[in-house]
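This part shows subunit A:
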Amino acid sequence: MMEKIQTDVAIVGAGGAGLRAAIALAEADPKLRISLISKVYPMRSHTCAAEGGAAGVIKPDDSMDLHFNDTVGGGDWLCDQDAVEYFIKEAPKELTQLEHWGCPWSREADGSVAVRPFGGMKIKRTWFAADKTGFHLLHTLFQTSLKYPSIQRFDEHYATDLLVDAGRCQGLTAIEMRSGQLRQFQAKAVIITTGGAGRMFPFTTNGAIKTGDGMAMAYRAGVSLKDMEFVQYHPTGLPNTGILLTEGCRGEGGILVNKHNYRYLQDYGMGPETPIGQPVLKTMELGPRDRLSQAFWHEQKKGNTVPTPWGDCVLLDMRHLGEKLIDERLPFVRELATSYLQKDPVHEPIPIRPVVHYMMGGIHTDINAATVLPGLFAAGECACVTINGANRLGSNSLTELLVFGKRAALSAVEYIGSGVTPNDAAITKQAERVQGRIRTLFEKSGGTESISGLRKEMTDSMEEHAGIYRTAEGLQSACAKIGELRLRYADIELHDKTNVYNTDLLQALELGAMLDCAEAVAVGALERKESRGAHQRLDFEARDDQNYLKHTLAHYHPNEPPRIEYLDVVITKSQPSVRDYSGAKK
Partner candidate 1 sequence: MSERQIQLEVLRYNPETDSEPRFQTYSVPCEAEWVVLDALNYVKDHLDTTLSYRWSCHMAVCGSCGMMINGEPTLSCKAFLRDYPDTIRVEPLVHFPIERDLVTVIDDFMEKLNRVKPYLIPKEARTIAEGEYRQSPAELKRFKQYTLCINCMLCYSACPEYGLIPDFIGPAAIALAHRYNSDSRDGGREQRQQVIATKEGVWECSFVGACSEVCPKHVDPAAALQQVKIASTVDWYKEHLMPWGKS
Partner candidate 2 sequence: MAKSNKPIVWGLFAAGGTLTAFFLPALIVLTLLAALGYVPDLLAYENMRAFAEHWFGKLVLFVIVSLSLWHAAHRLRITLHDFGFRSDTLIASAVYLVAALGTIAAIVYLLRI
């Protein structure tokens, strides 16, 4: 018999978004039964890796409008502007709330919270806790969540499927990893906060757990994935490991040079050159990530990059910042570069290259974090509201976790108020079907495919064809490849047939999720015949507002490519125009 857990709200994912949602639920009504389900202990969630900071208007020289304009322009006008407005209004409140919960934000001399410049932002508005902002944010939320006895945690539970009956989401199934048993969560509402899916690519800043599980869960349950083709490359990753050096490096004044020691960004519409050590907002090194990553690609084509054992690189030079500032503001960057690349930024330039970083796309939600499936909500990187449009600005995402994590919780409370209850018989039957499916995967023998083999083929194909620059030809072959891999997935065989902490099984399930997501990326990219933000087509170089000022919606099909539909972008006050990152027009 499968264990059943009755709960009011089940949250899948205990990263920044999931924890924020859980706290909001516990504060909204202490009597709510909250289940917080996560495949890793909360403090292992990948929010801990975020370095640079979280954006929110707080200083007197800043305004909501300026943050709005930066975000919408940065997103190449693919953001839903009503959502952006809501986001920007809530941002400072959420960051202040976090301060009240003890987050060790870096401070000005007068004791107020300090802000730093960030790429694509016209004003300094990024709150930071040295260069471990995500880490502190996650731990502050996790530790604060311990205050609330109504938050019941199910750590190291791997969620597999949503349980849907009568057109409502009524729970989910999850494997308790330590026992290998499948548990059924019967919930009045479910919130998915499972984070991104960068592991579809071979070279990424994302941790091993970022495999798009929640996206795939919702997708398979009939909720479409939105704007999946927009995959952000971060311009400054360590070439051997993909470890990120935060945008804060450039915010503090680090510069990018090619092998001729030339600041090449001025050749790509981000000039004129600014004096070294005096970064100017929104130009040169403080341009947006998509532009910087694209500039790298062109430099590489021109042969201006520096060859290293790990591929072509450009150099991030921070020597002029000096040891004191680096140790104070960027200690983690120094530690990472020194240990993983054996190069000390105080004394030498650091070779870096673009690396897959963030999914702008995700589970299609509305401004209230609700999906089209009643009872199902989503927030954080796994969701697409969309405030990030075609390119997320650095430091908007940590804030997004908070704002929409809370929003999802409040929407769920409201939804529960309508008196919904799970239908035990119907969803139990479904849960048993899930169990049957997993058991088949588990017990099957005579398979010919290996998990790591399929995974490598997938990541290689994504890197080659769905990377910084894309073509119809390449994307077609990626689509064909992923389609083929989805079929071959049926032939994998597990070698571990025991129950306790079976990571072989989990990797198989994660691979399945990544294949589903990867297909949505590739097909969405193939169909979007324009260049916008992080999606750049060599065969369609211009932005095409006529046909593609629209969100892509990918609808799942079990053994065929997804069906693509489009949805209008919400525009309230900013009409699409040219994204300008040249300092000249200031």
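The candidates came about this way: all candidates are chains of the complex that A comes from, given by their letters.
Following the convention adopted for this analysis, a contact is a pair of C-beta atoms (placed from the backbone, for glycine too) under 8 Å apart; a residue touches a chain by one contact, two chains touch by 3 or more; residues count from 1.
Quick caveat: nothing in here was measured; it's all calculated off a predicted structure.
Asker: Which one touches subunit A in this complex, out of 1 or 2?
Answerer: 1
Asker: If we count contacts the way the header does, which residues on subunit A are in touch with candidate 1 in the complex?
Answerer: Residues in contact with candidate 1: 40-41, 43-46, 48-49, 93, 96-97, 99-102, 104-113, 132, 135-136, 139, 143-144, 146-147, 155, 178, 207-209, 240-241, 243-244, 309, 332, 336, 339-342, 450-452, 494-496, 498-504, 507.
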